[in-house]
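Accompanying notes for the structure given below.
Removed: one protein chain of the complex. Kept in place: all other protein chains.
Coming up: chain A.
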Amino acid sequence: MYTQALNSSDGDDRGVEDVARASQFQARIDADERIEPNDWMPAAYRKTLTRQISQHAHSEIVGMLPEGNWITRAPSLRRKAALLAKVQDECGHGLYLYAAAETLGTSREELVDAMLSGKAKYSSIFNYPTLTWADIGTIGWLVDGAAIMNQIPLCRCSYGPYARAMIRVCKEESFHQRQGFEIMVTLCRGTAEQKAMAQNALDRWWWPVLMMFGPPDQASQHSDTSTKWKIKRFSNDELRQKFIDATVPQAEFLGLTIPDPGMKQNANGNWEHSPIDWDEFKQVLAGNGPCNRDRLAARRKAHEEGAWVREAAMAYAEKRRSRQLAQAAE
């Protein structure tokens, strides 16, 4: 069972580290065993995973906003139905991930509040605007493509509930990428104006998508322990390289130009990119991206305006429960 109800009383490993238990724990990780919610784990492992899984969940939920922007303006009923289904999937992914994060002992209410107050982060990519329909194609093709690269190794992550959630997510994510690429193919085979729109979207999204893999390996603050704990199986730069190598031929197929004139293929066949503007990444993370305030304001509004529904549902459940108790007593 992976429930917060069963975990809440387990407070003995939160502050005090126990050397013997820590080495037993590492031995289990080294033997590729899965760690389950009620198992002993170092406080730092719990904290790292709570941070990572909840940020991942927030990203899925905030990620509904840029795409939701185009549901009512999709160019056909087919596109509209697909986009609606995709945005529903993102919501579902957020919920699987919140459930996985909760097994570590923090309630969903606390996790959501940390996001709404701006304390918890979400993926920086969702702070960019979706200006045209081609952005929806580009997000599916590249943003979901990059997410898949990141998420497939997480299916083997040492923490059982996270790994299981990622297996479900990855199965569904493949539809997202294919629907995005289909939009791009259609635009690129369309009029010159449609193709220009596709190129313009690629120009704006390419660099932010490369930043999704996180800071370069020398600068990443979480990588070492995450690798030791088998939360992370590949480095940021390795995944970024894999993504670029997979994407270059796809862009070629579309007849689009990747907005990096300095990019060249090395002797190993890998595509080397020009330097990434990490100042832009830091600025967006710090809250100064084009849409940070919009995104948080939209989440807060939805949360506040939904409060009466949550309260009414709880009040109704309570009323029914007390009626049943009264009837039973008669």
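Note that in this section a residue touches a chain if its C-beta (ideal position, glycine included) is under 8 Å from a C-beta of that chain, and two chains touch if they have at least 3 such contacts; residues count from 1.
To be clear about the criterion, contacts and distances are computed from a predicted model.
Trainee: UniProt protein name for the omitted subunit, picking from "NAD(P)/FAD-dependent oxidoreductase", "1,2-phenylacetyl-CoA epoxidase subunit B", "Cytochrome bo(3) ubiquinol oxidase subunit 3" or "Inner-membrane translocator"?
Mentor: So, among "NAD(P)/FAD-dependent oxidoreductase", "1,2-phenylacetyl-CoA epoxidase subunit B", "Cytochrome bo(3) ubiquinol oxidase subunit 3" or "Inner-membrane translocator", the name matching the hidden chain's UniProt entry is "1,2-phenylacetyl-CoA epoxidase subunit B".
Trainee: Which residue, A:22, A:74, A:116 or A:185, contacts the hidden chain when the whole complex is considered?
Mentor: A:116
Trainee: From the list A:99, A:170 or A:185, pick the residue that touches the absent chain.
Mentor: Final answer for the missing-chain contact: A:99.
Trainee: Tell me where the left-out chain touches chain A, residue by residue.
Mentor: Touching the missing chain: residues 1-6, 36, 38-40, 85, 88-89, 92, 95-96, 99, 102, 107-109, 113, 116, 164-165, 172, 303-304, 307, 310-311, 313-314, 316-317, 320.
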